[in-house]
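One chain of protein is taken out of this complex; the other chains stay put.
Lettered A, B, C and D in written order, each chain numbered from 1.
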Amino acid sequence: MLTFQILANGLVLGGLYACIASGFSLVWGVLNVINILHGSIIVLGGYLAFFAHAKLGIHPFLSILVAAPLFYAAGYVLQRTLINRMIAAPVLLTLSLTFGLDLMAQNGMLLAFTADFRTLIIEPPLGVLALGPVVIPIDRLLAMLLALALTGLLYLLLSRSRIGRAVVAVRMDREAAALMGVSVKRIYAVTFGLGAMMAGVSGTLLAMIYPISPLTGTVYLGKAFVVCVLGGLGSVPGAMVGGIALGIVESFGALWFGPENAATLSFLLLIVVLLVKPTGLLGRKGYE
Amino acid sequence: QDVIRIGAPLPITGPLSPEAVKQQRGYDLWAETANRAGGVQVGGKRMKVEIVYVDYQSNTPRAVQAAEKLITQDKVNFLFSPFGSGAAKAASSVSEKYQVPTIAATASSAQVYDQGYKYLFGTFTPNDTLTEPLSDMVKKQAAGVQRVAILARNDLFPLAIAQEMEKSAKKRGMNVVYFEKYAIGTLDHASALSQIKSQAPHWIFATGYTNDLILMRKQMGDLKIEAPVVTMVAAPAYQEWIDGTGKLAENVSSAAWWHPAVRYKGKDLFGTTENYVKLFQAKYKAIPDYAEASASAAGAIFQLAIEKAGTIDKQKVRDALASMNEMTFWGPVKFGPTGQINSLEPPVFQIQKGKPLVLHPQSIRQGELQLGIK
Amino acid sequence: MTTLLQLSGVSRHFGGLKAVSSLDLSVDRGEVIGLIGPNGAGKTTLINLITGVHPATAGTVRFAGEDVTRQQPWQAARRGIARTFQIVQPFPEMTVLENVTAAALFAGGLAYGERAEAAALEHLQFVGLADVAGKRASTLTLAMRKRLELAKGLAMNPKLLLLDEVNAGLHSTEIDHALALIRAIAARGVTILIIEHLMKVVLNLCSRIVVLHHGELIASGDPQSIVRDPRVVQAYLGRRYADASH
Amino acid sequence: MPTGVDAYWLRLGTTMLMYGVLAMSWNFIGGMAGYPSFASAAFFGLGAYAGAVAQKYGLPMVVAWSLAGAVAALFAAALGFALLRLRGHYFAIASLVVAEVLREIVNSATNLTGGGMGLNIPVPQMASIADQARFFYYAMLGVAVLAFGAVLVTQRSRLGFGLRCIQQNESAADMLGVNTTLYKVNAFILSGVFVGVAGAVYASWVHYIEPPDVFDVLYSIKPIVMVLLGGAGTLFGPLIGAALFLSLEELVWRNYLSVHTGVLGLLIVLLVLFLPKGILAFRLRRT
Partner (left out) sequence: MLLIRNLHAGYGDVPVLWGVDLKVEHGDIACLVGSNGAGKTTLLRALSGLLPPNSGSIVFEGRELAGAEPERILGAGIAHVPEGRRLFSAMSVRDNLLMGAYLRRDGAHAIGRDLERMYGLFPILRERQAQDAGTLSGGEQQMCAVARGLMSAPRLLVIDELSLGLAPAVVDQLCDALRRLNQEGLTLLVVEQDVATALELAQHAFVMDTGRVTRSGSSETLRNDPAIREAYLGAI
């Protein structure tokens, strides 16, 4: 019975991980930018949900409607004005750039929101879904489902649409994409916007579950790294598979080897997966 | 020189930054109160106090570096230790080296004081003074409690407390059916909690920082975990935790070195505990918790020592500290041979109807231990 | 004459695609042999098999009597098998001279130092790139890069030189120079396997031509018989040669 | 030079040299071979703990340091054979994760390492505080000189040349007879050994280490930023970058209490935007 409960825990957790990672993976895979800022954007999404709820009484599920366009626009503008200046730069340079931006963001949030932990309490609570002895908290379940739905939408957008193809083309060969009439700068900004949107939205969802503080971003960022490499860079389904795999491994790892070893175990898993399949679970060549 | 300078390395940025805010509030309240009264009486004159803050970015070696900078560059007269036992211990070698009297406001581990240093003093009693009275109370008032589950953050202080708890429980013949650590930065306790649930413990004892324990308490609720006694250290001492868990806070017990409900009549500048709480509330619109009060106490204790020594000479102030035996708003202050305070009786409390009520010590008791959580 | 390279039953599959299937081929020392065939016939794949880039799905490769089927590319290079890349592979941010020096150093067996550089410069002079020796490889035109590939191949001091379309992108007059160059290399005793779609090159250089189609050998023989072979005309050469042979 | 300088400056100098070692070491694998390694923190922490544990069991300090170097080198060799098969980002993340794994292992090996309680290293018996500070300054200087020497020798050798080839185009290098695996592993070992020693010296110097401190991911990130600031692939770049970065960090740290991380972030952003090739490139362009 415990096994089923743990499996349920793992699946739900995995869904959240997938959501945390999908935007990160997109930006990394397509723009070749390791966006250290990602974790802080998630936290900002959390603050948005928190204040919308505390000040205006808006339910976090509704704040998504505001968060999505807002973060998309912010990401778009950030890329256009700053990061696009480094468009062809080696990955370590853009990494330094977003590292610097993240230091600023963290410091800014610390000043604006203080280091206190904020918690968003929904009244009345959503309760739990009981499947026999297995219980699943509904807030997490909904957040997970919504996260997966969004990730799925993102996948459809990328794989089926013209713009999606352009995004991939830009990743492969910037100059050739320009020759096809793709406005490379716009695509970069769109992609970064999408990544920021996914981060912001996952932040609003996570706000129902986790206490929010300016510094929790680092933890999300760490998970995003692992998920996205595990699943394969630049692959949205990869982020989904990687997220769920990580959630399940952590949950059973905590059961079998003690919670303090769960993270270590997932790291070892990551290394083993990479040694067997050097491009991650669903990754393809060409995205290194 | 007519200003007393005290150095305070704080983790203003990095993962410990919430703690820095608390420390700073406590120190500032003391300095402000002292200065408003004209300063500290040193021999024949009054000297203002100034606290020199440095950020050590939650990074222990940087804390050591900060302490060294404060002493050698900023020429501070005295020092407050950096946050927590680890950093306090690491930095104590510097203050010892330069013979600067130092008070640690947040270091409880005995190892910090065991080093044979002469310039280090601390306002926290050892960790077992938190778990012992609690265990006594549970043993006495809830005889059925046999099975104990302990879940600790794998970090210096939370782990040390958990280990003390294990000892205290075993000493009283209880059965520790689960003892696990969770990693720093854990985002999900569901697995550990599911396992605890399957053990059906009578007493769940968890340690961690505010965010850990908000998350854990929420997940306990989600997984419908119940037990006659649930104790969490140290988060329930913070209003943030009570706000963050809402109804789930009910009947969670905890222990800390100090509580705003304690009642002492001190000889220090704050006088009574009530007065301290009132001043704190006036300035910060919040109730002080033990970490904030300890920081203020550290200042008040320096002041008492300086006034008694009648000088800011480091050697003399150190001797005054070593021989101190005074009542303060924080409680009776007397340092043991290692420099760690040994005169305090830390209160046990429980959240009831959204408010913390003191259960122990007897003299300031406000309520009875309630069993079961909602 | 002794056999230098011997392929027996060599295959290479990519998923369901048989890029090379049970191929037998032997190359004698000192031979200049041409390998032609339609696009996608498996010519480049064959080179990749010989040099250890792709492991063979089946069959064995023997070089100078030794079984080298499972060798790594760098081992092939040190054994004396040099190749040029159809899709050129320079070290883009290094100078042309450094590019060739690397070949002289790691495969050519020269010690690090000025000797290797001097040797490299000689090879550059030989292929006519001496005046761009100091330029970064990324600034070369495509045809120059192909010649850089050739210089690298030479600097490796090979016994067997595998040329994959080194002359593509040259106009006819330039090809005449290139032919002279390759002849000079052959005259030094280097065995050469040459892939080229420019019939002028293969017809002029090779003593023997083998034709690959769908991964299989469909013809082998002297140049004259090959251009007249109807299967080759049909599969590869097309109209112009069909007209010509009538 | 450091006689009569006050302890604070000595400490700063020692820190700079330490990061100089880290940055120069990263240059072997990251700058020369082009593999974006984030393993510095792993080597550093491993060296620190190897040295500290050895000292705990009574080995003389300098012996313990050498041992730490050897442990780091062996570890790098083993790790290199496994991880260097990965390309680009995959390698980067796998190497990043190694430090995390080591940290948790050290955390759980309580008997040997003290776990989360940290580990105290015996303070060397020396005449005065100043002597002690000077001693560690010179020790770190020694490690830095060794690392610099290694960079110098490598850059002018077959190994360095081969690494540059690998960085430019690995499959082409392979085809030219460069035993790429061996070369990369060698670079990785070089990038580990001095960091390991520096970690051990650091442990003796601060005489208290704990896992989150010595396996801090910033030990992996900062050296990279330093190398980029100074100019990747250059001889002095890493050193100049380390000095520049730490000076900036120190300056803003001292002058801006609550916004110094933000100011530092801003400076990094500006440097990356306006001097993407590093400070050395700036100088070259002007002369």
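Everything that follows uses one rule, which is that a contact is a pair of C-beta atoms (placed from the backbone, for glycine too) under 8 Å apart; a residue touches a chain by one contact, two chains touch by 3 or more.
Since this is a predicted model, take the numbers as computed values, not measurements.
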item	value
Displayed chains contacting the withheld chain	A, C
Touch criterion as defined above, residue of A:L7, A:V66 or A:V168 at the omitted chain	A:V168
Missing-chain contacts mapped onto chain A	162, 165-166, 168-169, 172-173, 175-183, 284-287
Chain C residues touching the omitted chain (full complex)	14, 37-41, 43-45, 86-87, 139, 141-144, 165, 168-176, 197-200, 235-241
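In this section, only the chains that are shown with their structure count from here on.
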item	value
Chain centre separation in whole Å, for chain C relative to chain B (CA means)	76
Distance from chain D to chain A - Cα centre to Cα centre, in angstrom	30
Contacts with 2+ other chains: residues of chain A	106-107, 110, 260-261, 263-264
Shared-contact residues (touching 2 or more other chains) in chain D	104, 107, 258, 260-261
In contact (per the touch rule at the top): chain pairs	A-B, A-D, B-D, C-D
Parts of chain A lying in touch with chain D, wherever the complex brings them together	28, 34, 82, 85-86, 89, 91-93, 95-97, 99-108, 110-111, 225-226, 229, 233, 260-261, 263-264, 267-268, 270-271, 274-275, 278-280, 287-288
Interface residues, chain D side, partner chain B - complex	6-8, 11, 15, 104, 107, 115-118, 123, 129, 202, 206-208, 210, 212-213, 216, 253-254, 257-258, 260-261
Contact footprint of chain B on chain A as seen in their complex	1-2, 5-6, 9-10, 12-13, 16, 106-107, 110, 114-119, 121, 123, 128, 135, 137, 140, 209-211, 213-216, 218-219, 222-223, 247, 250-255, 258-264
